[in-house]
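One structure, as structure tokens, below. Some questions next.
Note that this complex is displayed minus one protein chain, with the remaining chains in position.
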Amino acid sequence: MAITGRSLTKRFGSFTALDDVSIEVAAGSLTALLGPSGSGKSTLLRVIAGLERPETGTVELDGIDVSGHAAQKRGVGFVFQHYAAFKHMTVRENVSFGLKVRRRPRDEIRRRVDELLELVQLAGWADHYPAQLSGGQRQRMALARALAVEPKVLLLDEPFGALDARVRKELRGWLRRLHDEMHVTTIFVTHDQEEAMEIADQIVLMNHGRVEQVGGPRELYEEPANEFVMSFVGPVNRFGESFVRPHDLELKIEPNGETTAGKVERIIHLGFEVRVELRLEDGRDCWAQVTREEAEQLELAPGGKIFVRPRREKIFQS
Amino acid sequence: MPKALARDADPRGRAGFARAAVSTWVLRLVGLSYLALILAAPVGLVFWRTFEHGVGPAWDAVTTPAAKHAFLVTIIIAAIAVPANTIFGVICALAIVRRRFPGKGIVNALVDLPLALSPVVVGLAFLLLYGRNGWFGSWLTEHGVQIVFALPGMILVTIFVSLPFVVREVVPVLREIGTEQEQAAATLGASGFQTFRRVTLPAIRWAVSYGVVLTTARALGEFGAVSVVSGHIVGKTETATLHVEERFQSFDYTGAYAASVVLALLAIATLLGMTLFKPKEAIR
Partner (left out) sequence: MSARVESLPRAPAVGRTGAGVGMGLATAYLSLIVLLPLAALVWHAGKAGRSSFWDAVSDPQAVSALKLTLAVSVVVCLVNAVMGTVVAWILVRDRFPGQGLVNAIIDLPFALPTIVAGLTLLALYGPNGPVGVNVAFSRTAVLLALLFVTLPFVIRTVQPVLLELDREMEEAAVSLGAGPLLTFRHIVFPNLFPAILSGVALAFARAIGEFGAVVLISGNLPFKTEVASVFIFGRIESGDAPGAAAVSVVILLISFAVLLGIGALRRWATRHDRA
């Protein structure tokens, strides 16, 4: 199901969370709402879900204006950062909740819940309580619960934010695979750009209640629309008006007319890559990212002299 | 727990859209009417009735020798019971939380017991202990000590019924603050008593204050137990609460209402104290 948001504005008291935001999400896609805290991404998600009512603007699901519909009528599945597990119900009862509300017959519910628990790999935990599950398991249960009612769109609000790094990475990939299997239009909110870049088809980058750029991961990285996008999506060196990615800074032992001279301040070995912090002759500080081989070839040493040349740089019109 | 956000400030209308206005008003109406009928209207009426004929008669009623003595007795009893229970309460709370000893569960249960007993039963128990035919009855008569039907008995029962409050307020706070600060003080060279005075006591002072307020309210308002052990001797062993009953039974309604108003004013002062020292927010 395609989702369209038009000119959405939402205020909380004097704080503007969404400022005339419009968004298009293609049916069956996996979209990330990315941005720092307070950028409005969670608010946008909740407005689409119907959990918040915007001051202005409309939300359309498959062309139908649902702005007047309450959350329970929109057919959206919602997954919360802190799971929102019904702690007084077992895993099975949690997952069957939506179906029970819809008065589905008992064996249909049982069958569907068993299916879903298989899908999310919680089959043996059906009669346990959420308190007995780990964070990752609880989130998988929450996902199964949301999917049980066959929502037309799946919304996830920082779904992996409360989990530790390793579980987060695992579930990230798992979500992508799930999406590829089920093809439900999915939107998820995250502040982690690596997460968005890794699994999303389309990224909507937001800041201060506005959309900064919409595009695929590659597009945002290589063709950023402005300084904010460029520095949010990856590391950046700023030289006055121009911005250079650390891996686009070429290091040379000999000058060649296009290079600037500089001194190596510090070398940090991070496994495969090497981070070289430099001070250029005009006083500017920057850092370059090179591979281990390149670092060895250049025979870099702290205090040594080096010449740099940006392979690519971006300048933004203000 | 999800962190507080701007949207958390609005207690209504988060699940779906704002709840239908009708049910909000129905709940409000039902809840507030109940409170008005059971609580507010009766209390308000007594204030009204007392001053119906002006402040003069009310004042006269409340300043008779019997009335004044009754209030004095009440204050004396409270002045002894409250500090005793406060000191005991803090010590007991410390023992329960910080020490291991056999029978801790029983101590816990005993401390809570006064809340579960009918005041009349409490009075009876003390009669059976210190009365003429009680366990200590003969010993007391021999030594000419009068406990029941005299002030000491009334003080003892008041201590009993107001016992739990300081303990129950301090125990959870002591649990919550943990021992780290006290340990830090020890490593810095503080003695046990210094640690108690400078670290523990300040940390629990609001809990103690709240407990003291509750204890005082209970001590001032006690009726059933003192009714049994006092003997109702007007001008001698009457508390303010007994005085109210005595005036009522004597058909002196002005006197009864006037004394009630004084007690109600004390209660309202207590309420203010409670609201001030209350440990947790109960509304947003």
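Letters are used for the chains, namely A and B, taken in the order the chains are written, and counting of residues starts over at 1 for each.
Here, a residue touches a chain if its C-beta (ideal position, glycine included) is under 8 Å from a C-beta of that chain, and two chains touch if they have at least 3 such contacts.
All of these numbers come straight from a predicted model, not from anything done at the bench.
The missing chain, though absent from the view, touches A, B when the full complex is examined. Shown as candidates are A:Gly77, A:Pro224 or A:Pro246; the residue that touches the absent chain is A:Gly77. Between the chain not shown and the residues B:Thr141, B:Ser250 or B:Thr275, the one that touches is B:Thr275.
Note on the undisplayed chain: of the listed residues B:Leu27, B:Val55, B:Val145 or B:Ile233, the one touching it is B:Leu27. Screening B:Leu35, B:Leu72, B:Val145 or B:Ile233 for touch with the missing chain picks out B:Leu35. Take subunit A: the residues that touch the chain left off the picture are 49-51, 70-73, 76-78, 80, 82, 84-89, 97-98, 101-102, 128-132, 142, 145-146, 149. On the side of subunit B, touch with the chain left out of the figure occurs at residues 1-2, 8, 11-12, 14-16, 19-20, 23-24, 27-28, 30-32, 34-35, 38-43, 45-46, 49, 88, 91-92, 94-95, 98-99, 101, 107, 110-111, 113-129, 131, 133-135, 156, 159-160, 163, 179, 182-183, 186-187, 191-193, 195-196, 200, 214, 217, 220-224, 227-228, 240-241, 244-245, 248, 256-257, 260, 263-264, 267-268, 270-272, 274-275, 280-284.
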